[in-house]
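Of the protein chains in this complex, all but one are displayed in their positions.
Just so it is clear, A and B label the chains in written order, and each chain counts residues from 1 on its own.
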Amino acid sequence: MIELPTLESLNVVVTLPALALVLGAIVLLLVDVFLPERRRWITGWLALIGVLVSLGITLLTTDRTGEAFGGMFVADSFTAFLNVVVLITAAVGILIAMDYLRRTDMNRSEYYFLLLFSTGGMMFMGAANDLIVIFVALELLSIPLYVMSGFRRPETRSEESALKYFLLGAFSSGFLVYGIALIYGATGSTHLPAVWAAVSAIVEGGSSAVYLVLLGAGLIVVALGFKVAAVPFHMWTPDVYEGAPTPVTAFMSVGAKAGGFAALLRVLVIGLPSLIVAEQTAAAWVDALALIAALTMILGNFAAIMQTNLKRMLAYSSIAHAGYILMAVAAAGHPAVANQGVQAALMYLLTYAFTNLGAFGIIIAVERNDGSGVSLDDLRGFSRQRPWLALLMAFFMLSLTGIPLTAGFVGKWYVFWASINAGQVVLAVIGVLTSVVGAFYYVRVIVRMFLEEGSADLAQPRLPRTLRAGLIVAGLGTLIFGVLPFLAADMTTGIQIALAALGGG
Amino acid sequence: MNLNEWAFVGIFLAIAGILPAVPILLGWLLGPRKPNPIKTDTYECGIETVGDTWVQFKVQYYIFALVFVIFDVEMLFLFPWAVAYQRLDLFAFVAMTIFILLLTIDLFILWRKGALEWT
Partner (left out) sequence: MIPLWMFLVVGAALFAIGVFGVLARRNAIAILMSIELMLNAVNINLVAFWRYLTPETMSGQAFAIFVFVVAVAEAAVGLALIVAIYRRRQSVVAEDMNVLKW
């Protein structure tokens, strides 16, 4: 008799946030095919309602933790926090897209389904407790994004960006499954706590299987490095971000990163923290991640200086920010600061989500219908025409730089603090120095808007309501977490994924 | 490794090769050769061929093919389920029903979107 779960052991309640979203997406698909053409605008709003319902369920069930689906799905504070981040991203992603899709003649309802399914993938990623789930969730996250990048369809650049993203994304998922297969071969399980136990035994026993685990972990880091755009796996990022429609870029830059880092944290901090070789005190992957983080911060920030296109500039900036989060992930490899590192990474993701969505929202406001008007020079004299928008953009730029009283500062503070506690002082110094370099190109945007004369010729005379709502959410998030940092501290201190796994393994 | 076990495979392969080769060879040796245009024409169900072989297919054909491949491979999940069916409980039945229901919804949406229409 094969052991099978009963309905009680399924523990459906903890899966409700993710299930509600995916079910909502399926129902939406059905509703959409029955809607007559002139009522299609409802789809976007229904999608938004679906996201908000899921967000509500997440907030109501934050204290419900546990495993589901035979231990493959785990709901803990990490899952809940990540759910909040990706659901806010999805909601803002829908709001800033609604008017844009209409005016650029891309108003196909598929945008909303794909966005919902991709969000579902991110949520499953945050709840993954098994390497199989991580793989399937990563694909559920990525495949809709490939299609969405090519959404501006007869446009050549959009198609090209979709194909590039697809080919490199599929290539990297090949590395991911190979790495997972090797870890499965070495430990005999794909269940993360079981992997943790097996790796501990292998390391203590001095078995040669440790090389298999090391190779597997390396391949997984390469694959997830592609997803989060870390140097040297970042080549696709600027092209894809520039070619994809701007709301897609906004959603992708935050969502794909959140999903990728969730997987990285789950695999490395829960599955492989005991992979300590050659008489070191920290896990073997810490040095590799620290090196990647340093390269990512340096290259991302310096390459961003040379960009003249705002979307490309933000693409390199997003590479740089991936470096800061990697710094926190590397810190989480030290047993004593594991939880602090995870908290810092999540905090950075949250603040980055608000700020980056806001910055892309303003690009959507200035972009013309044919996709032009997004170069740095197009912002000349922007403050004269739209003082409020310019102020908001300046605020987002300062937050990306990490100036105090913005959310970006709080995120950076957490990351640097975790890094110093982990003893990675050199890395922290590189982080601070590259932030100063970053200030150069962020402040240049502000200078263009406020100090240089010109006539920024805007696409629309008035800001559409939905876009305004999205910008308000992003701006408020950036402001609240900037001036009330203890709010963030309260939210994250409960997150204890590493120790829970060590105790349960 | 015991080679005798594998000798059967070799003998089988040899016989499988010889059996069709002999008639073809005999036909080639004994038969008369008088080619004419009709004889050398490409055989296609006995109907005269029209146009070039290298034509472009309608794009609808690719959509059909893609849809078919996806549904075909989703069926892969049914095989382990069917093999173990006798030993499964109600839960597995319900789970598979949900899976097939989702596939049906997919098919329905494809139909409504017009992906199954040829013209």
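Keep in mind that, in the parts below, contacts are C-beta pairs under 8 Å (C-beta built on N, C-alpha and C of every residue); 3 or more make two chains touch, one makes a residue touch a chain.
Quantities reported herein were computed from a predicted structural model and do not represent experimental measurements.
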{"item": "In the full complex, displayed partners of the excluded chain", "value": "A, B"}
{"item": "Hidden partner chain, touching residue among A:Phe81, A:Tyr184 or A:Phe251", "value": "A:Tyr184"}
{"item": "Hidden partner chain, touching residue among B:Ala7, B:Ile70 or B:Leu116", "value": "B:Ile70"}
{"item": "Candidate in contact with the missing chain, chosen from A:Ala170, A:Ile305, A:Ala336 or A:Leu451", "value": "A:Ala170"}
{"item": "Residues in chain B touching the chain absent from view", "value": "59, 62-63, 66, 69-70, 73-74, 76-77, 80"}
{"item": "Where the unshown chain meets chain A, residue by residue", "value": "131-132, 135-136, 139, 143, 146-147, 150, 153-154, 156-157, 159-164, 166-167, 170-171, 173-174, 177-178, 180-182, 184-185, 188-191, 235, 238-239, 242-243"}
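Everything below uses one rule, namely that only the chains that are shown with their structure count from here on.
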{"item": "Approximate Å spacing (C-alpha centroids) for the pair chain A, chain B", "value": "42"}
{"item": "Touching residues (chain side chain B, partner chain A) in the complex", "value": "84, 87-89, 91-92, 102, 105, 108-109, 112-113"}
{"item": "Chain B contact footprint on chain A (complex, rising order)", "value": "1-2, 4-7, 26, 29-30, 33-34"}
